[in-house]
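A protein chain is absent from this complex, but the other protein chains hold their places.
Presenting chain A:
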Amino acid sequence: MFGLDYSWLSDPAYQQWLLKGILNTIELAALSSCAAVIIGLVGALALTLRIFWLDAIVELFVEVFRNTPPLLQMLFAYFTLSTLGLKVTDPSTGLSVPLLSAFACASISLSLFGGALAIEAFRSGIETMPRSIIEAARSLGYSRWSRFWKVEAPIAARICLPALTNILTNLFKTTSQASVITVPELMYYAGQIYNDTFRTLEVMILVLLIYVSLVSIVTFAMARLERWMAFPGYGKGH
């Protein structure tokens, strides 16, 4: 069809590669997404404490990771962390291997990148909270801590959910850059396959479709979550 040749797809070896690539991509995305959300929450929470030096640290972290290319961050993580000299002995082979694999370095760098963006999203969610709602909570005697958990966080979470969806879909797509530091995810195996078969266009079309499907799952899940969490009577609420 259209002169495209997909006969290589019947080769079990390539099927294996694709499947492994997809699984690694999902694993990398899931790990770094979870970590990014946790970093985001902790960072945003730290900012609400309004402690001068803590603010400075969090803001520096956000600026560094938001304002530099994620590919550079990943290369940086790979070359610094793997050359730190942290080695462990693999019990199965008896060989000395770096403690932090390429996969670990990619996870860490993606988590920090996503985390920086998530801090900003959560911070803006907390800051756009109507002042009057906070005043109401104060007048009811809520302490700062319980006010945050019982009133501000549930409302802020709903405000920043759309921004979080953007961050997570971007993070998912950015996992493809891990191929550069030899993490065997989908993009990495795609390269392997077209280097083997010279069917570059065919492989790229297939990989594109796979990414579309995978990221759609994320956006679909987030849309469901948004609808589920919506306040009845506001926005998407019924």
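Here is the rule we use: contacts are C-beta pairs under 8 Å (C-beta built on N, C-alpha and C of every residue); 3 or more make two chains touch, one makes a residue touch a chain; residues count from 1.
Heads up, the rule we're going with is that contacts and distances are computed from a predicted model.
Per its UniProt entry, the chain excluded from the display bears the name "Amino acid ABC transporter ATP-binding protein (PAAT family)", taken from "Spore germination protein", "Amino acid ABC transporter ATP-binding protein (PAAT family)", "Molybdopterin synthase catalytic subunit" or "Xanthine dehydrogenase subunit D". Touching the missing chain, out of A:Arg66, A:Lys150 or A:Arg224, is residue A:Lys150. Touch with the chain that is not drawn comes from one residue among A:Leu4, A:Leu72, A:Ala136 or A:Leu201, which is A:Ala136. Seen from chain A, the chain kept out of the figure touches residues 130, 132-133, 135-144, 146, 150-151, 154-155, 158, 231-234, 237.
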